[in-house]
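Let me give you the structure first, and then I'll get to my questions.
Every protein chain except one is present and positioned as in the full complex.
The first chain written gets the first letter, and so on, giving A and B; residue counts start at 1 in each chain.
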Amino acid sequence: MKKDSWVASPFMVWVVIFTVIPLGMVCWYAFTDASGAFTFDNILKIGTYWTYLKDSLIMGAVATFFCLLLGYPLAYIMSRASWAAQQTMMMLLMLPQWMNFLLRTYAWMTLLENNGLINHLLGQLGIGPFHMINTKGAIILGMVYNFLPYMILPIYSVMEKIHSSLFEAANDLGADKLATLRRVVFPLSLPGVITGITMVFVPSVSTFVISKLLGGGNNMLIGDVIERLFVGAAPNYNVGAALSLVLMVLILISMAVMKKFDDGEETGGLMM
Amino acid sequence: MKASKLLSRIYTVLIFLFLYAPIVVLIVFSFNATKSRSVWKGFSLRWYENLFNDETILGALWVSIEVAVIAAIVATIIGTAAAVGLKSMNKKLRSVMLTLNNIPMVNPDIVTGISMMLLFVAIFGATGLLRPGFTTLVIAHVTFCIPYVILSVLPKLNQMNPSIYEAAQDLGCPPFRAFMKVVMPEIMPGIITGVMMAFTLSLDDFVISYFTSGSTAQTLPMVIYSMTKRRISPKVNALSAVMFVIVLVLLVAINARQIAEQRRTRKTNQDI
Partner (left out) sequence: MKKIVSLVISAAMLLSALAVTGCSKDEGVPMTGEEIYVYNWGEYISNGDDGTLDTNKQFEKETGIKVHYLNFSSNEEMYAKIKSGSMTVDVIIPSDYMISQMIRENMLEKLDFSNIPNFDNIDEKFRKTSFDPTGEYSVPYTWGCTAIFYDSRYVDAADVDENSWDLLWNEKYTGKVLMFNNQRDAFGVAEAKLGYSLNSENLDELEACYQELVKQAPIVKGGYYGDEIFDKMESGEAIIAPYYNGDLLMIQETNEYVKGYIPPHANTFIDSMCVPTCCQNKSAAEKYINFMCREDIALANIETIGYASPMSCVVEQLDEEVTGEFFYPSDEKLAECEVFYSLSDETNAFLSQKWEDLMNQSK
């Protein structure tokens, strides 16, 4: 089928024009000043934004951790359920995802506000009010809520393929439930876990909407800063591009680290 | 044994409660007579009336659907051709192309968004072509959809036995006809998954649209975003409720059919 490779040419042209060149432009902006002269100033300026970057990475990591903590058991439960139950649970997981994520985040805003439903209900019981909105916790909650299914589905899709005979075998060989889980299920589910972690971590670190709606003006993340530098009141494409570049590199590094744990499995990432 | 089953039931219920409670609250308050987001003041359809009279929202919904349909079709054609081409490429070129293909999936949306914005603004500034708007929006959506199409078609191609295609040609079938008759049916499930993913991703996207749409096209998520900025109107709640019901009906129908089909044939389903 060698002669067929030309059919990929529209794709190759597309990738070059709309992926490679734009990224090249980001780099170009990152290393030039407003007049177009080469400079390292933008990269050096990143020091001023370090707190945002650090906050984003930490909050992204915490959100990813909670997604894994909450999601892994559910993925396991799902994979052991009957086929019909599996289908139903899949559907229930996907359903909120098909609604827009802005709406999902907005829903939490109405719950967490100082005068929101939670405080209102607690107030009727004579407790509170608690200050929940515009805190880091609220943002992390928003991330976990929005991205939890991205953790569950890849893990589930790997676990579901683990043949039940493996469990019987482990059982026959004298392993109890916990040992089976630890020695058989967990190692086999690792590719799904890795995919899940990336699928949650990347959007969490780079979000700018969740932090705006749930974090107020006080808890800006790196995504908010980048957005402000490009379409905000005092735009500065050069510094914005430098920050984007750094964000991209940091994410690539963390992915490379994750890949080390993964034994080069290419699949698993594409389960709906 | 019984206890662990009960435990996993409770756990599942709790997770789904977490996922659905905010949405339920959102929907309940879409029927509230006043703007309050926490105090119930009586039943009213006021916000639905306002919603269905709001041309901005309905127009944006239409734009979203148009963009998603066009982007899904274009991305599927380019992506499927690319997968076929990649298959017959030499190893080195293929791994380069696959890496490039991964970029939009790995990159944070915000970086993809701003990088394309830089490109479009530069092209428009230099040539007056490609005025940021509907066309740029479609281009951006095609760009981030292609990788998912390729990754869903490629595994199906790998599973296929290449000698069937060669045999068809040896028997005098012209290449295109051979492809349509022999290869297409084999990779169809992959293509359908690709279309569905592209459609869903496009419909849900906010971040990339936000940076690439310009003035002439606003998608639904963008309108929702601007609605959550100033006077938040419970129209947003009403919109959430409508979207939820549509998606729910759709998914329940799909799910019921699948389960029914499953029961009828009593054999395990392989491609989900």
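We adopt the following convention: contacts are C-beta pairs under 8 Å (C-beta built on N, C-alpha and C of every residue); 3 or more make two chains touch, one makes a residue touch a chain.
What you see is a predicted model, and the numbers here were worked out from it, not measured in a lab.
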### Query
So which of the visible chains would the left-out chain be touching?
A, B
### Hidden-chain contact residue, picked from the options B:2, B:91 or B:229
B:229
## Note on the structure
Of A:49, A:108, A:156 or A:208, the residue that touches the missing chain is A:49
### Task
With the missing chain put back, which residues of chain B would touch it? List them for me.
34-37, 46, 50, 52-56, 58-59, 61-62, 65, 69, 117, 120-121, 124-125, 131-133, 189, 192, 195-196, 199, 214-216, 218, 226, 229-233, 235, 246, 249-250, 253-254, 257, 271
### Query
In the full complex, which residues of chain A touch the absent chain?
48-49, 51-52, 113-115, 133-134, 216-220, 231-235
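Here is the rule we use: only the chains that are shown with their structure count from here on.
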### Task
Would you pull the chain B residues touching chain A in the complex into a rising list?
4, 8, 11-12, 15-16, 18-20, 22-23, 25-26, 29, 37-39, 78-79, 81-89, 97, 100-101, 103-104, 106-112, 114-119, 122, 139-140, 142-143, 146, 148, 150-152, 155, 162, 165-166, 175, 193, 196-197, 200, 204, 206-207, 211, 220-221, 224-225, 228, 232, 236, 239-240, 243-244, 247-248, 251-252, 254-255, 258-259, 262, 268-269, 272
### Query
chain B touches which residues of chain A in the complex?
1-12, 14-15, 17-23, 25-26, 29, 70, 73-74, 77, 83-84, 87-104, 106-111, 113, 115-117, 119-120, 145, 148, 177, 198, 202-203, 205-206, 208-209, 213, 223, 226-227, 230-231, 237, 240-241, 244, 247-248, 251-252, 255, 267, 269-270, 272
